[in-house]
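The following block contains the structure, expressed as structure tokens.
The complex is shown incomplete by one protein chain, all other protein chains being positioned as in the whole.
Labels run A, B, C and D following the written order; every chain starts at residue 1.
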Amino acid sequence: MRSDFVFVGILVVVATLLPVVGLGVARLIRPKKPNPVKLSTYECGVESIGDAWVQFRAQYYIYALVFVVFDIEAVFLLPWAVAYGQLPLYALVEGVVFILILALALAYAWRKGALRWS
Amino acid sequence: MDFFFNLAPLAILVPLLMFAAIILFTHPNNRLSSSLAIGGIAFSTIISWGIVLATILSGEHIWEETWQISIPWLPAGTSVLWIGLEVDSLTAAMLFMVPFVCMLIFIYSQGYMNLGKPNQDPRYSRFFAYISLFAAGMIGLVLSGSLLLLFIFWELMGLCSYLLIGFWSFRDRDTEDHIDEAQVKRARAAALKAFLTTRIGDVLLFSGMVLLWAYTGTLNFSEIFQPEVLEHLAEITIWGLPAATVIALLVFGGAVGKSAQFPLHVWLPDAMEGPTPVSALIHAATMVAAGVYLVARTYPLFVAGSVAGDGSVLAVVAVIGAITAFFGATIGLAQNDIKRVLAYSTISQLGYMMMALGIGAYVAAVFHLLTHAFFKALLFLGSGSVIHGVEHGHHEIAHHSDHHGDDDFNPNDMKTMGGLRHRMPRTFWTYIIGTLALVGWLPFAGFWSKDEILGEAFHLWREGGTFSLPLWVWLAGTLGALITALYMGRQIGLVFWGEPRHGAAEHAHESPHSMTTPLIVLAIFAVIGGLANLPSNVPLVGGELHHFIGEVHEVSEVVHSEALALNAIVAGLSTVLAVGGLIFGWAIYRNYRVGEVEPFQRWLGPVFTLLKNKYYVDELYRAVFIRPTVWLADISFRFDTGVIDYLVNLVGRVTRVVADFGGVFDAKVIDSTLVDGTGKVTNSFGGWLRQTQTGRVQNYVLVIAVTVLLLLGLYLYL
Amino acid sequence: MIPLYWWLIVAAALFCIGLYAVLSRKNAIAVLMGIELMLNAVNLNLVAFWRYITPQALTGQVFAIFVITVAAAEAAVGLAIFISVYRMHGSINVEKLDTMRW
Amino acid sequence: MPADQIVRYIVFLILTVMTLGGALGVVVSRNLFHSALFLVLSFAGVVGYYVLLDAGFLAAVQLLIYIGAIAILILFAVMLTRGLMDKRQSQHNQQWLIAALVALLIFVVLAVVLWQVEWPVASEQALASPNVSVSQLGQELLGPYVIPFEVASVLLLVALIGAVILARETES
Partner (left out) sequence: MDATVSWLINLIPQMTEPVARLIVDLVYAGALAFVAPVVVVVAFTYMERKVIARIQDRVGPNRAGPFGLLQGLADAVKMLTKEDITPQDADRIVYNLAPALAVIGVILVYAVLPVAPGVIGADLNVGVLYVVAVGGIGTMAILMAGWSSNNKYALLSAFRVVAQLISYEIPMIIALLIVVLAAGSMQMGEIIAAQDVPFLFTLPLAFIIFLMATIAEIGRSPFDLLEAESEIVAGFHVEYSGMKFAFFFIGEYMHLFVGAGIATTLFLGGWRGPFLGEVISEASILGVLLGFVYFLIKTVFIVFLMIWIRGTLPRFRIDHLLDFGWKFLVPVGLLGLIAVALVLKLPFLSSSGLMWIGLLVANILVIVVSLAAVSMAARRSRSVALRGVVGADR
């Protein structure tokens, strides 16, 4: 039995060659004249201070959080959607309940201002 | 008729939904929140009564074939854990009481938590969310068709009781100045104590469930109670005992924890730290009833265990019940906190139920459970009303005299009350009705149910022989009845008669209608509740409950599902004791003055001190369980350092343990030196012990991993 | 076919590496990564058993999906706790988080 | 051995190097960001394993959830709490040696057991045609597992609420 994924595997290997070849060719023909200024970090010409250790805001994390929750929702809903035609009417109810509970999650995050970019 | 049965899940889900709705959405709006909670439970009540009606109308049919639904909860390979609901007449009997009493308590809470008043509780909505969850838990427990689902709701109630008992343990920035530091500490401790103590029982129950699952592969009641399954259980032995016996004992362990039976009763009096409606919920309609209900529900298991193990399990139940009944009543005699008296009274009444179950009179037990729920809810709510009134009085005088100096005023202390019968007439009258029902005056509800238990015991004694178990049960019950009458007499004397012993009592007002209306409704039921199960020689209505629930479980020679006729000797004796005791207690206490030595204290002397300190059970536990634990941990940790020093201490400690044992029954020694000593010793060893508790998760996980490794090795090479 | 026990041993190795991370790393997030590795090992087992022992039934796959769900919920809440702890204590060194000590 | 079987073994070995190597990288790396990237490598190896086990749906799910979501979450958390750990300091606590020993021992015991047990492997015929239908999976999820299916959504709801409350910056 030949898996459908064989082509994906082949593509992974071949696609990896693209950057390898590309960078290899470029390496052959491009100039290389480094100097300290060139190698320094570019911040609009202003001398950069410190590491790039900016304290980031938890807001980003919260977006990622809501995203994770909805991503998993998709994992459950996709088989549901595929099997939907073969399922009896109660699948509609179950699916809608599932979606509504997640909508509740969204509503909660929304109301708590978790989705507000301030 | 199936219409109402099919609605049964809603009776659980609606209060549950209300909980979610309040917590998630409506909590900023207090009035809406409490209305939602009350609406939810009212809906539950309607459905439940519908179910009761349907059960009654379906008559004999329901005994042969109970209504049930079950769904696979967790299919794991070939074995499936099922959960489901089941309705039979026992369930119906409980459903008549649980949601209804809960609803009355909810309505009452609205007044008690001062809705819309300036001193409204800061977490008003949350309170209603919690009690909704609590009610959902109890209704679910009653409706459960499998031990698994029952356990889930059982634990849900455990959680709720923790939250509610500790309800006043929060600190709020806005209202910091209203919060009494000591109260916060007490509430926290009480919540933890309730949670941990009941947990001991829960672990036992869970072990019982695991064994049952292991031997039968099912937790559904209808399947467990098949005769062949029970026989199978009776045949297998675990450590020489029949499996049925072991499982029944473990299940009873759960009931002991939840229903506050001796020796796990310690949490219940402390649970009074919660708001009073919570006490009423816990003591009347829900939590403690759950334990008794559990035993009644799994009664065939107990019967099978008893038949296989020579009556041992039921005897244990009866003995524990009898001890609790007597023991709880005696402690109640010496308490000053109005709610604590009732708490010990509850413990004692639960003992009656257990002891009825133990001698095979399970209909009587359920009957007492139902009547008790009504009159105890009435008493607790009444006491709440009293406390509420006194607190208002206290606020008033504090307001007038414009000082806060009287901070150690305790509104629960009966000795500061007095003369309230004129100031709070509605509360007074309903309270008196509740008292009469509890004490067992004819024709109040308590008389019939208590009398039936005593009658059964008496009847069995006559059949069983002179010094058989029922004699002791009957004696404990009868004596308990006398003591009950005494402490209730003392209570009403102190609270409602005499002159006000404190300014607060003088300025007390009647509570609002939202509080007194439930009291009146409950009082009606406390009066007529007995009609449900009059003795069998009463024409037409006699022995109704027996007809109704008597045949829920297969009849065996151990179970008495037939109604008894009224026994004049028993009834007469207990009536005399009840009337006499109550009047006596009332008479000697109604003119009690502040500062005087109590009459009982004068007469009983050291015994009174013993009772006042609850037989030193708490101290005993500290000495017997907590200290050795500390001590064991200590050995393992300090094994290689300071051995000699350690040995010296050891001798001292052993001596102290011994001395404690001796001292437990010698009030004076304990009182003066050893209690303090125990505390100090515990403290210092606690200091040592804490060094094994590094608080680092990784150390703990490492220990787990090493243990797994050892167990794996053990399993593989042995 | 590759023998079943190869899969199982690889999963066991993955599990033990995860366990080591849980036991030894100082940084709470690294500990959480260890837990994720362990959960992956469990999933690998489930899927391998499905493929080799009951390839017709889908129980193994269904369970793997639930495990993934739980793992995600755990990661989300766990990391949120770390962020909150970091904000309060300025550190997520597991060794320093011992306020729960008796 | 037929050629495709040999390929299978080779792919298995490569994936094992990826997965276990990635896992070791997670444990050993001093830089937390690198740890997280190694974790992704390890997850990617598991994706390959799933493909090799004919669990295409799970492979995609693993890619979507672990690499596309959980790894991102972890990387975000790493960056939000960065700069705490002195990189010169050891990243391991004092019990690392005993921990390593215990982990190794558990592995050895497990490996020996797993190797010795006779697994009740399905028949050749059944092995040759595994059930990979997504539609079947959906019917399974909405059939016997419908309660876990719904509970999963509640779990996600609760997780979201809890995490939002924890991670939210309190307005001052």
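As a convention for this text, a contact is a pair of C-beta atoms (placed from the backbone, for glycine too) under 8 Å apart; a residue touches a chain by one contact, two chains touch by 3 or more.
Bear in mind the structure is a predicted one, so any value in this text is a computation, not a measurement.
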Partners of the unshown chain among those that are drawn: A, D
Among D:V46, D:V61 or D:A77, the residue in touch with the chain that has been omitted: D:V61
Subunit A, residues in touch with the chain not shown (by the definition above): 2, 4-8, 10-23, 25-27, 29-34, 36, 38-44, 48, 51-52, 54, 56, 60, 63-64, 66-67, 70-71, 74, 77-78, 81-82, 84-85, 89, 92, 95-96, 99, 102-103, 106, 110, 115-118
Subunit D, residues in touch with the chain not shown (by the definition above): 3-4, 33-34, 37, 40, 56-57, 59-61, 63-64, 67-69, 71-72, 75-76, 79, 132-135
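In the analysis below, only the chains that are shown with their structure count from here on.
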Which of C-D and A-D has more C-beta pairs touching across its chains: C-D
Averaged-CA centre spacing for the pair subunit D and subunit A, given as whole angstrom: 17
Intercentroid distance (Cα basis), subunit C paired with subunit A, Å: 21
Rounded Å distance, subunit B centre to subunit D centre (Cα mean): 47
For subunit A, residues contacting two or more additional chains: 58, 61, 65, 68-69, 71-72, 75-76, 104, 108
Residues of subunit C touching at least two other chains: 19, 23-24, 65, 68-69, 72, 75-76, 79-80, 83, 87, 94-95
Chain contact topology (line, ring, star, complete or other): other
Contacting residues of subunit D [partner subunit A, same complex]: 4, 11, 51, 54, 56-57, 59, 61, 64-65, 68-70, 72-73, 76-77, 79-80, 82-83, 128-129, 134-139, 141-142, 146, 149-150, 152-154, 156-157, 159-161, 163-165, 167-169
Subunit C partner contacts - residues on subunit D that touch it in the complex: 5, 8-9, 12, 16, 19-20, 23-24, 26-27, 32, 35-36, 39, 42-43, 46, 49-50, 52-55, 57-58, 61-62, 65-66, 69-70, 73-74, 76-78, 80-81, 84-85, 90-93, 95-96, 99-100, 102-104, 106-107, 110-111, 114-115, 117, 119-122, 126-127, 129-131, 136-137, 140-141, 145, 148, 152, 155-156, 158-160, 162-164, 166-167, 169
Footprint of subunit B on subunit D - complex, ascending: 93, 95, 98-99, 102-103, 105-106, 109-110, 113, 144-145, 147-148
